[in-house]
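This is the structure, below, for whatever I ask next.
Let's look at chain A:
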Amino acid sequence: MVVSPVHFIAVPLLAAFLMPILAKVNKNLLRIVPGIVLTYLGYVSVVLMNRVATEGTIIEVLAGWSAPWGINLVYTPFTGFLATLMIAMSFLIWLYSFKFKKVDDEPALKYFILQLMLTTGSVGLVLTGDIFNFFVFMEIIALSSYALTAFYRDRNGAEAAFKYLLIGAFASTLFLLAIVLLYSQVGTLNMAEISVRMHDVPTSMKVSILVLFLVGIGIEAEMFPLNGWAPDAYSQAPSPVGVAFAALVVKAGVYGLVRITYTLFGIEGSGIGPFLIIMGGITLVMAEITALKQTSLKRMLAYSSIGQMGFVLIAFGIGTHEAVFGAIFLMFNHAIIKGLLFMSGSYLVYNTPNKEIKYLSGYGMKMPVISLFFSLGALAIVGLPPFAGFWSKLYILLAAADGALYGLIALILVVSIIEIVYYFRVVGRLYFGKPAEGSIMRKPTVGGMIAMSILAIAILVVGFYPDIITGYIDAAASSILNTDEYIKNALGAVNELTPVENIIQ
Partner candidate 1 sequence: MGGAILAYLAKRITPMLSSIVSFLAISSAAVVFFTMTSSTDVVTVSVRNFTLQFGLNAYSWVFAAMVMGISALVSLYNIAYMSGKDRLGYFNLNFTLAIMSMMGIVFANDWISFFIFWEIMTWSSFLIVVYNGIDEGKIGTKYMIFSAVGGYAMLMAIVITNSQIDSFLIADLINAYPTFGHGMQAMIGILFLIGFSVKAAVMPLHVWAPRAYSDSPMSFTAIFSGLLSKMGIFGMAIMFISVFSKASIGDTFIYSQVIAWLGGVTAVMATFYAVIQKDAKRLLAYSSIAQLGYIVTGLAIGTKLSVMSALFLAVIHALYKGILFMAVGAVERQAGSTNLEQLGALIRKMPWTFFSALIAAIALAGIPPLGGFVGKWMLYESMITSTNPSHLFLVILIFLSSTAAFLYVYRLLFGLFLGQEEPEWDHVKEAPAPMVIPMVLMALTLILLGYAPGLLFEPIANGMEFLGFENVGWQMSSLSNIWGDTVDMQYVWGSVVTLFVLGAIFITIKNRKSTRYVTTKDIHTSGEIPEAHENLTYAVDFYKPFERAIEPVMRKTMDFYYNHFGNGLESLFGFVRKIYTGNGQTYAMYVVIFLVILLLIGEQIFK
Partner candidate 2 sequence: MEDILKLLGGAAATMLLAFVVGATYGGLVRKIIARTQNRVGPPWYQNFVDISKLYMKDTAVHHGVMQHIGPAFAITASVTVLMFVPVLREGGWFPWFENLNFKGDIIFLIYMMVFGSLGMALGIGQTGNPNASIGVSRGLSMMVGYEIPFVLSLVSVMVQTHTTSITGLMEWQTQNGWLMFEAPFAFITMLLAILGMFHYAPFDIAHAPSEIASGPPSEFGGKYLAMMMTSGSIFAFAKLVFLVDVFMNGASNLVMLVVKTLLLYMVPVLYGAVSPRYRTEQAIRYLWGWPVFFGIIALIYSIYI
Partner candidate 3 sequence: MDTNDKGVRKIVDMITGFARSNSLFMLAYGTGCGDIEIPPAMTSRYDWERFGYRKMATPRQADVLLISGYLATKTLKRVIRSYEQMQEPKYVVAFGSCTINGGMYWDSYNTIKMLDHYIPVDVYINGCMPRPEAVMSGLFDLQEQIKKGEANGAQKYRENLEWYRGNQKKVIKNWVMPEYNW
């Protein structure tokens, strides 16, 4: 059968809605179906990646409607890379949480459905070329995330979910507002066209739209000070969901930020770059400082991933090809490493009272493999060679140095020292001291082990031989930087149906 980006949206949605029915047929289908779906999607994405590599951007127009009214999916190397990454991650999450709940209790149903929805939302958000669908997918993500955050029906979960809901509502409102304003100005929802017509929007209006966008999407991208929801959500949600947040939601948010700033408004000239750098810097510093003072492992990881996002923002703010390359590389690394950290960390703190670090003494002897995974992740995420994290950090620093931003380099390095402090406090604790009496170790499931070892191997391989993915990342970076080509491709596909000028009048 012919593969097309549509499957990314259609198949999982369909599956998600079918699953309740399937669950009636046989409980086990429930946990198998997502696997099948995700495997298929993985296959699709790989095929598409290759096609993109050969033929360039793929445009898929849905439902016969043409742009600007129709929905269209734009599969550039960048979006494709992200989509592939997301699908791979959600497949691993599925593996990890295969035995997540016992078959016969009903939350499992919700859980898998919501996970699929989450995947759909993020992949769609990445792929869509249309600002309104962008919003729709954002909502899908948000809704499923709320539900997943409150998955354990306890007080903390509810509280976290409420916070998330509160802030998320802001996000949606502002974003919608921005879209409305934008439409009133340019009269189209297709991003490509918007970016074509952006220059004749009055500056003040442009700025306010930009601000609304920034705030709206910045909440999803965990930009300081809009990231208050994140730590609670991360730490209260079930651990696979934490992975999902780190790997899918945040990435989607960052993608949105980048897409809007780069494509719609254009990074160069406008003060967006410095703004992103400053905000990223503040986010980085605040998040790492806060992470240093955390006593709960999951919250620590949450803040650390916020910090990483700040790092990504900095890189995107620098905006040179090297920087964007580093940024995308970092997004990839963060996805896999933080995934590994969340997975292994949640096993470590599974039985410790309110997930405190101080109870972890000596787990290195009792859970050697898990501790090894965690240490590996820690080494990798603070950017120590020869692990994956090092290369992205190196490239970003190189870009910063080329921009003569020495202060920025110093800042980043100081912050990474803080990072080292709190990560190695945990690693050190894992490897010395005696385990507290009666601390029960949770045996990891087979799926979990497989998922974690896949991630670990990925970290090592990328660390030792980064060229394995740098090609894709390079393509992605150039594609995101090259706005005109994006427009040409997107509209080029449109023009066959309706030329731009008769849209205008």
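Selection rule, in plain terms: all candidates are chains of the complex that A comes from, given by their letters.
Heads up, the rule we're going with is that a contact is a pair of C-beta atoms (placed from the backbone, for glycine too) under 8 Å apart; a residue touches a chain by one contact, two chains touch by 3 or more; residues count from 1.
Since this is a predicted model, take the numbers as computed values, not measurements.
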item: Complex partner of chain A (touching, any copy) among 1, 2 or 3; value: 1
item: Residue ranges of chain A touching candidate 1 (in the complex, touch as defined); value: 159, 162-163, 166-167, 170, 174, 203-204, 206-208, 210-212, 214-215, 219, 225-226, 228-229, 231-232, 265, 269-272, 274-275, 286, 289-290, 292-293, 362, 365, 375, 379, 384-386, 390-391, 394, 397-398, 400-402, 404, 406, 409-410, 413, 416-417, 420-421, 424-425, 427-428, 431-433, 464, 466-467, 470, 474
